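Removed from the display is one protein chain of the complex; every other protein chain stays in position.
Take a look at chain A:
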């Protein structure tokens, strides 16, 4: 690996933006003050977009219409291009290879270089007649190749296949991208928004729709584009080495590390992250529900079966499902994450099965409430005690222990 790629890999959890909103109070305040304007702006822009789209569908001349349409989208979305070194564009390299920050990177790059891509949101891709991606990756490589041979157009690859924040690390480049061309020009993208209302352009777990909405909401989004010297495959260089070189050159330009995490890793992490976000922390909702005896009874029954599950988790789910069976299977199937109660707290006062005449443990533990259930131990003790009492009564014995 080259310089810029640090020796220790950053954890995958650090590679993405997780908060849409800025952290500083003054930024939040401006954002709040701006929001009525932002919303109206978003609505107006949305209408223009729809109109442009319809007009584009009607216009017959494909190439011309496409240019106009994409420029319109660029303006309407508030895409501001900050071209660092446009004259560095090396026309011998037809393929531009770049990192991926937002879902609209490709529009920004198209506006500056005319490089097309197939990786557009699907209605756009369909309308623009760009490559059909439905039949898997392999044919795409050959399709791109034939397109490159027939046209002078340049082509954009974003082999990370998923967005990152561009501040910590790059995802591993998909191996198929090396097959497209032997000479590729790396392009570094950085994205920022006005400080005063700095929202993240792409947030982990957010849908494309919301990401685009924030483009419409924010007055403008700056895309800083910087070409790096074109990289050609050296004799006998493997795909992996070639991509590694390109990844490192982009990474060192961004001062981030080139990681081995793939887009699939991101998808996996995203799932986990979303699950974590939905985790119930405290009892919310109807506070009177708890007072209802049948809810209480159900909660105790569930807690009896699953003593390691915290009460608040059970209460939360019971209030939702109103069914013991549903809640137990929810918990067992892992659809409700929770931190198990450690053994120590559960195993409090628990006597050895000393037979007693009455059955106070039941009453006691119920009145003690929280966490202290009729444990398995206590039920066993009760069974033995009852059997013993019955036996003594039946055989008319004197209970030596009770005396």
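As a working rule, a residue touches a chain if its C-beta (ideal position, glycine included) is under 8 Å from a C-beta of that chain, and two chains touch if they have at least 3 such contacts; residues count from 1.
To be clear about the criterion, contacts and distances are computed from a predicted model.
Missing chain, UniProt protein name: "Ubiquitin-conjugating enzyme E2 G2", from among "Peroxin-5", "BolA-like protein 1", "Ubiquitin-conjugating enzyme E2 G2" or "Nicotinamide-nucleotide adenylyltransferase".
Of the candidate positions A:54, A:264 or A:383, contact with the hidden chain is made by A:383.
For the options A:27, A:232 or A:301, the residue in contact with the chain missing from this view is A:301. If you put the missing chain back, the residues of chain A touching it would be 301, 304-308, 324, 328-329, 332-333, 343, 355, 376, 379-380, 383-384, 387-388, 390-392, 394, 397, 400-401.
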